[in-house]
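One protein chain omitted, others in place.
And now, subunit A:
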Amino acid sequence: MGVRDVSIEELLDTTKIEWINSTGPESDIVITSRVRLARNLKDVPFPHLLSRTQAEEVIDSVYRAFLTNPVLSKDARLYLMKDLSDTEKNLLVEMHFISPDLARDDRGAVIISGDRRISIMINEEDHLRIQCIFSGLDPQGAYELASRVDDVLEEQLDFAFDERLGYLTACPTNVGTGIRVSVMMHLPVLTMLKQVDRMFSTMAQLGLVVRGLYGEGTESWGNLYQISNQITLGKSEEDIIQNLLSVAGQIISSERQARRNLKGEDRLRLEDRISRSYGILTNSKLLSTQEAMGYISDVRLGVDMGIIKNLKPEEINNLFITAGPSYIQEVFKKTMTPLERDLNRANLLRQKLLR
C-alpha cells in the first residue's frame, strides 16, 4: 500500500479548503456545488461482497492510478477508514469529504486532494465515488474537474461500462451516468415565510430531491438545503446539470425577491433577530450545534443583506464547519461530554467572530 496518512489534523485547517475561502457565482445563496461520479471496476465484485484483502487491492489500485497525474494528486492524502477514530470519521462527514455510509465500513478509504476540492471515496456502495466540491453555484466547474479525474483514473483502471446502460453501479438507481449533482443553498427567508415546503414538494416532479445539511432536513439546521438530481439514466451529464441549474436559478431569485420584499415591520423584526443572533454568538457560554447553526444562518443573512458589515461570507462558511459536533473534539484532541462540547464550541465561535 502506498503512503497512507493516519492523522487528519491538517484537514482542520479550514484556510486550505477551497470552497470555504473562495466566492463562486451566486454565493450569497448557494454555498457549494458538488458533483459525484459513481464508477466500478470491471470483473471485481461490488464492495459489499469484497473480502478485506480484495478491498485493500481496490484501494491500492485506485490510489496508484490517481498518483499517475502529478497535477491533480499534488499533496493528496489517503485515509483508510480502519485507521480513523469515530470522531475523525464524523469530522470527514461534517466537512463533506465522505458520506456517512463510507464511515460505517472499515474496508473503505478516501483520497483527498491538496486543495480539498477532490475527494475519491473508495469501497463505498461503489468501488469509486469521485467527488468535487466548488464554491457557489458552479456545478459545471465541479463536473469538469470530476470528469478529468475520471479520465485520469480510466487510463489506468478498467471501469464497468455497458454500451446500452452506461456506467454500471451497485444500485440500479445510479446506473448510466452515475452522476449526482447537488447544490447546497441557504434559504433563510423562504424558510421563515414557510415557502420552502411548498416549493420542495414540486421538486420530485422535476426529478430532483431535497435534503438537509447532512441528510436531515430541518429548519433549525442553519436553513441549509441540498438539492440534487435523482435520475441518472437516459439523460446526459450536461442535461442533468442544466436541469438542476434552472431550478436552482428559480429558487435563488425567489429567495432574493423574498429578501427584498421584506419591508416595514417584517424587515425590522428580521434585523432585530439577526442582531440578537450576532449578540448571542458573541456572548454565549454554551452552544449546541443545532442552536449555533441557527444563529450562524442569521448572521450569514445579515452579512448578505448588508445589516452586519464587519464580516465576510467566507468567514461564515468557516463558522458552519466550526459549529459541527466533531470539529470541536478534533480541535481539542479529546472526547468530550456534550456540556464540554457546548462550552468549547461557544468559546471557539466567539473567538472566531471577535478576532
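The rule we apply is simple: a contact is a pair of C-beta atoms (placed from the backbone, for glycine too) under 8 Å apart; a residue touches a chain by one contact, two chains touch by 3 or more; residues count from 1.
Methods note: contacts and distances are computed from a predicted model.
According to UniProt, the chain absent from the figure is "Protein-arginine kinase activator protein", selected among "ABC transporter permease", "Tryptophan synthase alpha chain", "Solute-binding protein family 5 domain-containing protein" or "Protein-arginine kinase activator protein". Note on the undisplayed chain: of the listed residues A:Val44, A:Met95 or A:Val149, the one touching it is A:Val44. In the complete assembly, the contact with the undisplayed chain comes from A:Ser236, out of A:Ser7, A:Ser51, A:Thr68 or A:Ser236.
Checked against the full complex, the one of A:Glu125, A:Asp304 or A:Glu330 touching the unshown chain is A:Glu125. Contacts to the hidden chain, counted on subunit A, fall at residues 40, 42-46, 48-49, 86, 89-90, 93, 100-101, 103-104, 125, 147, 150-151, 154-155, 159-168, 170-173, 175-177, 179, 197, 200-201, 204-205, 209-210, 212, 214-219, 231-239.
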